[in-house]
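For this view, one protein chain was removed and the others were kept in their places.
So, chain A:
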């Protein structure tokens, strides 16, 4: 799994941090998403997918790699 975030789209809602705190954080000054792990381990895949689904601004893209 490869994760891509679009900082310009992010509206700082924090939904991704709730879904997968190991993979997403927020910048201190403007709350914009910080990607902690662009290739998270298998055990986190479902929570990363949850984060992408929750994101109100559609700022998280998940690419599945075989």
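Of note:
Quick note on the criterion: a contact is a pair of C-beta atoms (placed from the backbone, for glycine too) under 8 Å apart; a residue touches a chain by one contact, two chains touch by 3 or more; residues count from 1.
Throughout what follows, contacts and distances are computed from a predicted model.
Between the names "Cytochrome P450", "Type I-E CRISPR-associated protein Cas7/Cse4/CasC", "Acetolactate synthase small subunit" or "Branched-chain amino acid ABC transporter permease", the one given in UniProt for the chain missing from this structure view is "Cytochrome P450". Per the touch definition above, the residue from A:1, A:36 or A:57 contacting the chain not shown is A:57. Summarising the interface, chain A meets the missing chain with residues 11-15, 17-18, 21, 25-32, 50, 53-54, 56-58.
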